[in-house]
Each structure stands twice: as C-alpha cells, then as structure tokens.
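Just one protein chain is left out here, and the rest sit where they should.
Per-chain residue numbering starts at 1, and chain names A, B, C, D, E, F and G are given in the order in which the chains are listed.
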Amino acid sequence: MRACINGKQYDLPDGLTVAELLDRFETPRTGVAVAKNDRVVRGSALAQEPVEDGDRIEIIKAVAGG
Amino acid sequence: MRACINGKQYDLPDGLTVAELLDRFETPRTGVAVAKNDRVVRGSALAQEPVEDGDRIEIIKAVAGG
Amino acid sequence: MRACINGKQYDLPDGLTVAELLDRFETPRTGVAVAKNDRVVRGSALAQEPVEDGDRIEIIKAVAGG
Amino acid sequence: MRACINGKQYDLPDGLTVAELLDRFETPRTGVAVAKNDRVVRGSALAQEPVEDGDRIEIIKAVAGG
Amino acid sequence: MDPLKIGPYEIGSRLIVGTGKYSSPEVMQACHAASGAEMVTVAIRRINLDDRSGKTLLDYIDRAKYRILPNTAGCYTAKEAVLTAQLARELLDTDLIKLEVIGDPQTLYPDTRETIAAASQLVKEGFTVLPYIADDPVACKQLEEEGCAAVMPLAAPIGSGLGVCNPYSIRIIKERANVPVIVDAGVGTASDAAVAMEIGADAVLMNTGIAAAADPAAMARAMKLAVEAGRLAYLSGRMPKRLYANASSPMQDLIAVHEP
Amino acid sequence: MDPLKIGPYEIGSRLIVGTGKYSSPEVMQACHAASGAEMVTVAIRRINLDDRSGKTLLDYIDRAKYRILPNTAGCYTAKEAVLTAQLARELLDTDLIKLEVIGDPQTLYPDTRETIAAASQLVKEGFTVLPYIADDPVACKQLEEEGCAAVMPLAAPIGSGLGVCNPYSIRIIKERANVPVIVDAGVGTASDAAVAMEIGADAVLMNTGIAAAADPAAMARAMKLAVEAGRLAYLSGRMPKRLYANASSPMQDLIAVHEP
Amino acid sequence: MDPLKIGPYEIGSRLIVGTGKYSSPEVMQACHAASGAEMVTVAIRRINLDDRSGKTLLDYIDRAKYRILPNTAGCYTAKEAVLTAQLARELLDTDLIKLEVIGDPQTLYPDTRETIAAASQLVKEGFTVLPYIADDPVACKQLEEEGCAAVMPLAAPIGSGLGVCNPYSIRIIKERANVPVIVDAGVGTASDAAVAMEIGADAVLMNTGIAAAADPAAMARAMKLAVEAGRLAYLSGRMPKRLYANASSPMQDLIAVHEP
Partner (left out) sequence: MDPLKIGPYEIGSRLIVGTGKYSSPEVMQACHAASGAEMVTVAIRRINLDDRSGKTLLDYIDRAKYRILPNTAGCYTAKEAVLTAQLARELLDTDLIKLEVIGDPQTLYPDTRETIAAASQLVKEGFTVLPYIADDPVACKQLEEEGCAAVMPLAAPIGSGLGVCNPYSIRIIKERANVPVIVDAGVGTASDAAVAMEIGADAVLMNTGIAAAADPAAMARAMKLAVEAGRLAYLSGRMPKRLYANASSPMQDLIAVHEP
C-alpha cells in the first residue's frame, strides 16, 4: 500500500501502525507529533492507529522560529 | 394593510403601487430611488410594483458625504 | 559708607571686612561664596578683605537647578 | 614689478593701470569686477587705478551657485 | 497632470473631494471649483417623509463637470453596502461605487471581511468598485483580486487630519498594486496630500481636510496644487538623500583676503 | 500668491532658486522658467585668466525677469564675505547679498559668529542682507537686530535633501521674527517645501533639490506648486488634528436590510 | 516589572522572544538569558525523514525557565493554522498558540479573514490564542470578541526593523482593547521597544531585532532594559510637551556684573 508521509509517497507493508511507521524511519517517539488525514493522532494512540492505503501522515517537531 | 416605510410602520390602503405611495408622501419621482424588501425597484417599474402587507420599503436620495 | 550687597544698597560702618559683613547678616561661612567688584574673594581671605564705599558684593550659594 | 593676480604672481611692466591689466589678459570690461588689496576698484576708476609692485588684485565674475 | 484611469473611466484631476460638512452648498461649490476635482463623493440616505423642502444636494453639483462617486458610508455589513450600492446605481445611473463598510463608529476603520465580501458581490454585478480599506497590503491585494477598479487605503482615521501615518505601508501597497491606489481619509493639510502622492499614490480622496479649514475654498486650491506638486515630484525622480552637505556653489577659485 | 517684501524689494514668487549644478545652461533656464521664481542666486568667483571662452552665466539670466541674489558661498571669514559682497555689488549693481559664512566643508553649516560680524558690517554699508544661518532662534534674532532684511535658517545641510529636519525650531524662529524667514538649504522634494511653508516660512530657497532631480524642469514646477500649496494651506487655517475618526457622511437615516 | 496576565498565564517579563535566525543554539541561549524573557516562540515543521541528527531545538530550551509559545508561522489558511496548532498542543502539551496566518511571502502581513476564522475555531477548542494581526483596530476588536487572550498588532513588517511605523493605530488599539496588546514584529532597536511600551503596549514580541544584531546577546539585554524603561515611563506619566522652554534653574537672584 502507498501512503503520503510528510508530502512524499512511500510504498509500505500492509497492516502498519503509526508507531511502527515511526520506528521504520527511526524517528524518536518524543519531540514529535503526528497527524493522519488532517487529524492529530494522540501519542497514546500511536500504537493502535493503523496506516492505510492513501493516508496522508504528517510527522512534525518544533524548530527555531519567531 | 401595514408596511414599513423608511423604518416606520404606516397603515395604508390595499392595492397601492409604489408610485402611488410616493405620491401619497408628495415625494418627487426624480432624485429618489426605492427598494422593496431589500431589492431595488427600477424607476420604470414603480407604477406596476404593488405595496403589500408587511413590505419593507426604502426611499433614498443622495446627501452630502465624504 | 554705602555698599551694594546682592544688588541692594546698604549703609554700613567703615572699616568692615567681608567676614564681618557675613556675620552682620548672620550668614554662615560654609555653603556660601563671595565676590567683590566682579572678583571672587577666597574663603581664606574673607577676614582680611575690606568692604569699602561703593563696593559691589555678591554672596551666593548653590540652589536647585538643571 | 610683480603683482599677485587671482592668487598667482605675475611679472608686469611698471606703470600699468588695472584697465590695462585687464586688456593684457584679454578680459572683457563687462561681467567682471576688481579688487585691489582687499578694496573694490570701481569700474569708473579702472583706467586711473595703478597696479604697483606687491599689489594683490582679484578679478571676479558671477558663476553658477546656490 | 497626467489623467487617471479608474476601470473604464478617466479623470483629469487626481484629487477627489467630498460633499460633506460644508457650511453651505455655495461654499461647497466654491471648494469644488477651487479643487479642480472632476469626481465628487455623495452619500445615500433615506428621504425625510415629512419634509417637503425643495433643493437637494444634486442641484448643487453640475454633473457635466463632476462625475459622481456615491459611497456606502455608514454601512456595517456587506448586505447593507450592496443594497446601498444598488440604490445608488438606480438613483444616479452610475456603476461607480465607493465601497465603505465600517467596523465601528469611533475609528470608522473598515471591516475587512465584510468589505471584501461586498466587493466580490458588487464586482459580479458589474459595479466599478473603489473600496475604502485599511493600509493593509494583503487586504488591498485581495480586493484587487476580487476585481476592484482601485484600492483606497486610509492615510489616517476619517476626519482625523493626521496625514499619512504610515508611509511604509502605503508604499508597499503601491509597489504591489496593479490597480490605482487612492489614498482615502486622514489628509489634514496640503503637505499631507503631497506626501501621499510622492509615495506613489495615484490619487487622493479627501473631505474634512478641505471642509473643516478656516478658509475651505483656499484650502481646496492648496490641495489641488499639493496633489499636482506631489505627482510631479514623484514623476520627476527626487534627488537622493545624504547626511552630509554637498555644496551648490563651487568650492574653488575663491578670492583671498590679506590676513590682518 | 501674496508677494513677499524683503527690505525695499518685493517679489511675486516665494520660491528662490539657485543656478548651480545644472547639466547645461539651457536646462537651468528651463528650470528657472518652470519654477516661477523671480529671484535667483549666483556665486562670485575668480575669472580664469587663461580662458577666453565666450558666454558667461549672466548671459543665461534675463535680468528683466529675474532679480539676482549674489551669495558669499565658500567664505570662511567675515572679511572674505564682506569683500565678496562688495565685489558682487560692483559687478551686479545690487545691494542684495545672500550672506554665507561657513564653518567647515563637510557640513557647510554657518559660522554663527563670523556670520553675525559680517552681517553687522554689510548692513552698515547699506547692503540688503539675507544671511544663511543655523535653525537657531537666538542667532536669527541677533541677525534681525543687526538689521538683516530676512533670516534664512537651514532646513537641513546644504545639498542633503533631508527636508525640514526640525520643524519646531523653524516654527519658533518664525513666531519670533519681525523679518521674513526664508528656509534655505536641505529641501529635497516638493512636500519638504510645502511643509516649510505650512510651518510659516515666508519663502524657500533651493538649488540641489531641483538641479539634482532626474527631471529638473518637472521638479522645478513641482516646487513652484508646492510652495504655493504650502503658503495657501498656511493662510487657510488647517483643520485641527484628532486621534479618533469624525464621519464626513451622516451617521443617521441609513437604510436597513432584513437580517437573514 | 509588574507581571503580565495572558489568559490563565502570568509572565514576569513583558519581553517575548523568538528562537529563529541565531548563528548557533548557544548564542540563542545566551540571548534568551540576557533578554530576561519567560516566554519564547517556536515554529512547527515536518521532521526530515532522512535525517537522524541528534539534538533538537527543545534540547536548548529549559522549560522550567521558559514557557513555550508555538506559532503557526508560514500558514496561509485557517485550516493549516488550526491543524498546526493542534499538532503543537500535542507536541508541547500547551494550549498557548501564536496564531499567524499570512497573506503573502513578501510582506508577511496577516490574512485578516483567515486569522479571525482560525482564532474562532481555536478558541472553541480551548486554545489560549495570541493572534498576529495588522495594526487594524477593527480586526483587533473582532479577535478580542472571538475570545483571543491577547492581540498582537505588528509594529512593522516581520524582520523589517522599522520600529513602530504607526503609533496612532497602536494607541487606538490599546485604548479600546480589553485584552493585552502585544506589539509583534518590526522592532529593530531598543528605542523601538521603549516607544511601543510607552504608547501602552502590554508587551513586545521580537526575534530578528535581537538575532540579527552584530552582538545579539548585548542587544537582547538592551531590549530587556528598553521594555522595562518603556513600561515604567508609561506608568510614570510623562511630562507634558511644550514648544517653548521652561527653565529648570530659577531665573531670579542672579548675580550682576559691572558693565565694562
């Protein structure tokens, strides 16, 4: 299945959770937040939230700004 | 029947046209424009346009302004 | 003899020194300075400096200012 | 004899008048004014005014300025 | 002065004046004449049903000389402004409208959202829309994109006479605009108008600055001259500024005097 | 415009212009014509003894149209300025003199002491003295007391184009002066001239503001209009300033729409 | 300095600073310390999926000392801003949000309509909303009515360093506001911050003014002192202005000298 992560298309195995997705990208759990299809995924729900074909996932962090 | 003319309620005879309404108030035909229920009544239509119970009529002119 | 002290004429006994003049007006020695005829009289010289007829004496202090 | 004309030393024949000096330099009579040793020489006096050894002559005109 | 094109219209004067606050219609007429304006604003209000008085404002405006720009002054919502504009068009037979949708009576600043909504609607209905707006480059650009024929940022609050309070914002608006920028409101004296034009404004619209002067007709002429002066200066390309002096007379060939 | 009296002289235009820094005499003439000025300044310099060239500056100034105001630009001492003035009088047959005694070449600010000393001497010799001076109310008053026919405080350094850097000092000078106050130096664009006149200046003298513009003749006309605009605005009595708005259209008798 | 209440929060310093544009995190930390700020802004951006680098911005901010104010910088629509705010809340566990919805990349002026729409939504969702907005009294009042905890009008374009371009509009906004007015954007040097506070601003938010100084940490301290100075001056009730002088030393009892 294909999903759009931070604006880029990725081919991914089926049945993936958001938590597993973060692991795939070696992304730390802390210091990031995730939205799926324009809705925030709470940290507590990352392990349950499935990634499905066509999903749009945003993984963000805090950066320097004014 | 009752109609609201420039924000005031008036008791009026039935079957009145807007043109007749203007005459009642001795209002000149030129130099004024009329709206009925938030829609402009063209000058050419004044004689046909009926005034009905509950109508809101606005009769306006140009005044000094910036 | 007459002398002008701070802009006012005074009749004074002859043979007066500036020091004696200050005493006459019960003016403290400290916190004031004196000029005679547009020249400063040093504190050390007050007791010797004569006041003579027609002298112009200025006795000044520090006051609030910007 | 030597005279200083507009800041430069010149060797000149004796008995020269200012008028003759102007001619020497082919300077028009009109549109100029002359000072000798910090004093203006009136136009009417140019033909009489002698140029003598050590004189400082200024010959000026109007130029563009603000 | 080079004429100004506003939508399909062309006016020879870059000064647009109001009809409000004059001590008499005759004084207004004298000011209009002295201002050299070719476009004058009027407001739209209910007639007084009990009043049979004769002459009206329009009797004092020679429409052969002056193009009338009706306004929607006093409207707080897009809906009020749109109906006012429609009535003005019916009354005056013009598609020109000075769109004014205010947000409160103390500042008379525009309500940006309602102004843009009304502009969008009026453009669709074929009006030539001149919106009064804050000195906000984004709002001005959005009004341009809605199809307005010009944008009219304020120099200062209406009737304040404070002049161009923020020359930077007006300059940014002008540099980015593809429609005429008409500085509207806040001009108090002639130099204010000149400053607005030198920044690049295409025209200036004013009312109180003239009407509230001690001698309105003289001030009207002053404003005419100031707008022309500012426009010309803008087109002339002013000298660069410098901190230190630069002599206008030559510094050489000076006479010398003998040191005493 | 109401004429200006300077000592025994009266001029119809309140704009006085220079003759310096023009790309050609023809450009200068075009600017003089466009400015409407009736008085123009010239400098006094040594002739070049080796140069036989024909035309001189005066050939480009119609003295029937323009009154010539010679200056003492470049002088650093009263003595130099006095002799320069005397030569100017002999050359141009005028007792008018723009007295300029500078203190240094970077700022071209006047030397107040030398200026007052020279003014005192020149007045005694019957000159009509117009001194260039700092925007210093005391120095201006002293020059008036020495008998100067006008005082000419600077708006900004000569040739800087910064405009009226200190409107307060110019206003104080004007309020206390019994002779004309002519703002001299620093005017860079039309609104600067209008501002100076609105403060109450009786005239403006400029050179670089016109000569260094991209289109000098157009700027000359802009300056003419700006001086007239500023003068008229000053005489007209401007509206009072206020922080909050004041509607120019009536706030009553507005139409109502039905709330959806 | 008297503390500032923003919604449920209270901060001891009236200077809020950014985290952007520093040459290094260490310089940023030094500036934060020198500024005395208790609230710092951060932006929200996508992580780089290919980058495994270690330390992140948050590692350089001691959250015991500094309350974090996430922003929605870069968003062009209410929808983007709302989701960014929701992600920020999830990430940083704060309901504080600096709402920034811009209209174009050149001026970075806010889009008033989108800003108000986003504010309305975020307030409903329980955020403490601090919107960046134009110096528009009506827009500020509307944001207050939507329930924003403060309004943050710009002093000048973001990163311009022009200072308070329009003190009148900021003053009007403050006089009418019932929530804190925080001047955001455009402060370039210390006096700009003092001016903003003297007009009555409750706080100042800045980033480039500090980060782009030659010595950022020294400027951070200058800004701290200037904000305190301006606040104190505002509370102290400044002397009235007057055109003429008023001696600070007595004018009587002066000595006399003999006229020579």
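The definition used in the following text is that contacts are C-beta pairs under 8 Å (C-beta built on N, C-alpha and C of every residue); 3 or more make two chains touch, one makes a residue touch a chain.
Note that the structure is predicted; figures quoted are calculated from it, not measured.
Looking at the complex as a whole, the chain kept out of the display touches A, C, E, F, G. Of G:29, G:94 or G:191, it is G:191 that touches the chain left out of the display. Check G:13, G:56 or G:71 against the missing chain and you find that the one touching it is G:71.
From the options F:20, F:36, F:70 or F:137, the residue with contact to the chain not on display is F:137.
The chain not shown here touches chain G at positions 18, 20-21, 43-46, 48, 71, 73-75, 77, 79-80, 83-84, 87, 105-109, 157-162, 188-191, 193-195, 198, 207-209, 211-216, 218-219, 221-226, 228-230, 232-233, 235-257, 260. If you put the missing chain back, the residues of chain C touching it would be 5-8, 25-27, 31-35, 38, 40, 42-43, 58-66. Residues of chain F that touch the chain left out of view are 102-104, 106-107, 109-113, 116, 134-139, 141-142, 156-157, 160, 162, 165-169, 172, 176.
Definition applied: only the chains that are shown with their structure count from here on.
Of all chain pairs, the one joined by the greatest number of contacting C-beta pairs is E-F. As a whole-number value, the distance joining the C-alpha centres of chain A and chain E reads 54 Å. Centres computed as Cα averages put chain E at a distance of 31 Å from chain F. Residue positions of chain D touching 2 or more other chains, listed in rising order: 6-7, 35, 38, 58, 60, 63-66. For chain G, the set of residues touching two or more other chains reads 168, 172. Chain pairs that touch, as defined above: A-G, B-E, B-F, C-G, D-E, D-F, E-F, E-G, F-G.
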